[in-house]
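For this depiction, one protein chain was excluded, whereas all remaining protein chains were kept in their positions.
Chain nomenclature is as follows: A, B and C, assigned in order of appearance, with residue numbering initiated at 1 for each chain independently.
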């Protein structure tokens, strides 16, 4: 049960007027981690892929503690909690060695951009995703 | 059972490289609606208020259909689905007269910035919020 | 010598950790004003237009005084300070009835997206832009 690890750099402008990383910006961090994760699913033969086309259907996100801008990146661990024929649920933890800042999950639907509609997860994709499958959710 | 109505202007830059309003940006729209809603809760006597200090504890957001930038604003309807001694759940629908784009909910915790800790909802706030209480969630 | 008037709504998140509208965000405001201005140049017959394709070649921007988030929009006045065969210089003032916050100018190059290269300003576009031509720069 592997986990995808993404080292996410912060920007000073991620903070809002309260001096903390704004709650919305964490979704940006998850997007970066997800793109990095999905990119490894790209078949490389031009066929539809998660990296080329996928749609976010749902997010759940729990804010555990505030984060202030600093030079060190945060770590985002991602894994797969659920796979159906045509959707994927990714769980995440945003953390550093000391503590967890955010727990979240996203339902992603693979999309065939050319055909303009959702598509099924391919056998090849399933094989790759299986490695990251762990039904324990990040959001308790 | 009143609903708070916020008319939310879009920006061209809200679109991502796929040419749709990016999923993260909808959380920005909800933030604007929430600030507009909470602002009416400000007591005006300098005592702690939702507008002055509150923390987002959790979001749930369902993307119903894609939205493309246009000059007309979208409408955000907000109401209260749950009130506890020290937290508030707000539900939202992002829509226009034709259709719904997003359904979401946020758990907000009022915060005493001076004391640096969460605080209880005051009787005065409860009175105001009661008007918007409707236990039907936006997220089905 | 007409001026294009754009009423620009602020967002709470436009403020940075210092509690002022961040200097970078003003460029966003100018983008919104420029898109609104250029949109009126769209020929409506599918031929290349400023709204459909144009590239920013240069910005100059002077920050006159800080701006704090508030519910009232700011006004952006735009006009044309220079027209060459293949570029346009737009000047702007970001202000409200009391004061000026920012003065700026942008060099815009019309672009033929299909051909993938800059193009000349058409006679029809010149006619429209002439009305807004005023060589007085916003940046003193």
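In this text, a contact is a pair of C-beta atoms (placed from the backbone, for glycine too) under 8 Å apart; a residue touches a chain by one contact, two chains touch by 3 or more.
Remember, it's a predicted structure, so these values are computed and weren't measured experimentally.
Touching the missing chain, out of C:55, C:72 or C:86, is residue C:55.
For chain B, the residues touching the chain absent from view are 12-13, 15-17, 19, 22, 24, 69. Residues touching the missing chain, restricted to chain C, are 23-24, 27-28, 31, 55-63, 66 (touch as defined at the top). Chain A residues in contact with the hidden partner, per the touch definition given at the top, are 9, 11-13, 28, 31-32, 35-36, 71.
Just so it is clear, only the chains that are shown with their structure count from here on.
Of all residue numbers that take part in the contact between chain A and chain B, over half occur on both sides, making this a same-residue interface. Note on chain placement: the centre of chain A and the centre of chain C lie 36 Å apart, centres being C-alpha means.
If you average the CA atoms of chain A and of chain B, the two centres end up 24 Å from each other. Counting partner chains per residue, chain A has residues 24 touching two or more of them.
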